[in-house]
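Inspection log for the structure reproduced underneath, given as structure tokens.
We show some of the complex, not the whole, and keep each chain where it was.
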């Protein structure tokens, strides 16, 4: 299939080029995100000091803005990096962690969407609903609204924000408004490890650093995530060892795995 | 036994309700604490921005205040969240990491105990001694005073602070002054992984979000920790793989494990 070939080619390119992904991300997942990016073949850098934002963002092939443990100073850095990225044509992926849970998060998300205009917004159903509707209360950073319920809101958001919206869930949906892809790969244990969503965001940025079409990049990242989750679940039945096997799977995933496992709905 | 049945019932309830535990905790253990909470069945959120403290704390079933890598701004957030929790009747568990090692930590601990009045104070022997005596110097964040030596100080502290004091060590002691429980479960490898104590604190909060008696909740958390440590040590003999197996054990621990392994002194 055309999509499979494209992904296999992009993955090869990713491993060859090792795109530098600049992450302004939350404390909880910095280590696991960095490891996931290295495992798939990218080069991570985590940096948030306002003093170095323009310089660091300029070096990168893609930028991740993840608001998981935000504070005032970091929001400033997010805007600085985001604006630099836009100026230089570097793709930006936003993860609105916990949007809807607090006003600070919802407002920060809105501001970044308006000011930075990210190419991809990647979150769970609750977060996407919260952004689209404003005023929806999520239960912390977990997904309480199913991806399906959030899909209509996501299409609306994609049009209004002129962005690809990528929702993770039992089925992942990637939409740019009129066009939507559904990915049914994955495994329930992925929800039992912290930061799986943040990893999906980081991989989306890694692929956006390789394939200039954000819709394709977002799809490819979710397929790789889902397949790696399935590979890991074949070797582990609980979260601790599953996480290690998941990183192993990102490192090992190849054309054969992609051809055999990618399930389109 | 009555206690075992209660724990089995509370663990089931925990996995069903997935209580949201709000953690203001240190950078070192954010990831491992989040993973431990998910593995046992709770929902973690890590948040520290003063801008969102009242809102976030209001959503939670329990609050963890852990001073492991504190700074001025975070102490402010701890007080904001703590006061909100008290107002709403949300249980607060304090982990005075490194109290006694520096004046900043000892004073921060005292202030939080006085202002926030946590239901549970959970630390190692040195920390508990440092709080009780003030002026005792710990060797960093490790336990140098045995739990036994600290027990008398803990009883005093429990009475003065009107809190349950939970001390981890070879034997764990949970005391509310007149009443004391001793738990002898556990394994030495637990001391070879960073943040085991912080995980115990987070699990104490998770159980406090389920069982409104802090003495019971603190006991249940230490029993679950100890049994999971024993389960993990049967499958690993060194810290790296032990940690992964420990998370697996939190995910797998069940009524049978609790009945077979809980050792009371």
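First chain written, first letter: the chains are A and B, and each begins at residue 1.
Going forward, a residue touches a chain if its C-beta (ideal position, glycine included) is under 8 Å from a C-beta of that chain, and two chains touch if they have at least 3 such contacts.
In this text, all values refer to a predicted model and were calculated from it rather than measured experimentally.
All chains are the same sequence, and 2 are placed; what is the full number of copies?
Copies present in the complete complex number 3.
Note that in this section only the chains that are shown with their structure count from here on.
Give, as an integer number of Å, the spacing between the C-alpha centres of subunit B and subunit A.
Distance between chain centres, rounded to whole Å: 32 Å.
Quick one: in the complex, what on subunit B touches subunit A?
18, 20, 22, 27, 30-31, 34-35, 38-39, 43-49, 51-52, 55-56, 59-60, 73, 243-249, 251-252
Could you list, by residue number, the parts of subunit A that touch subunit B in their complex?
Residue positions touching the partner: 26-29, 31-32, 68-72, 98, 101-105, 137, 139-142, 192-195, 236-241, 243-244.
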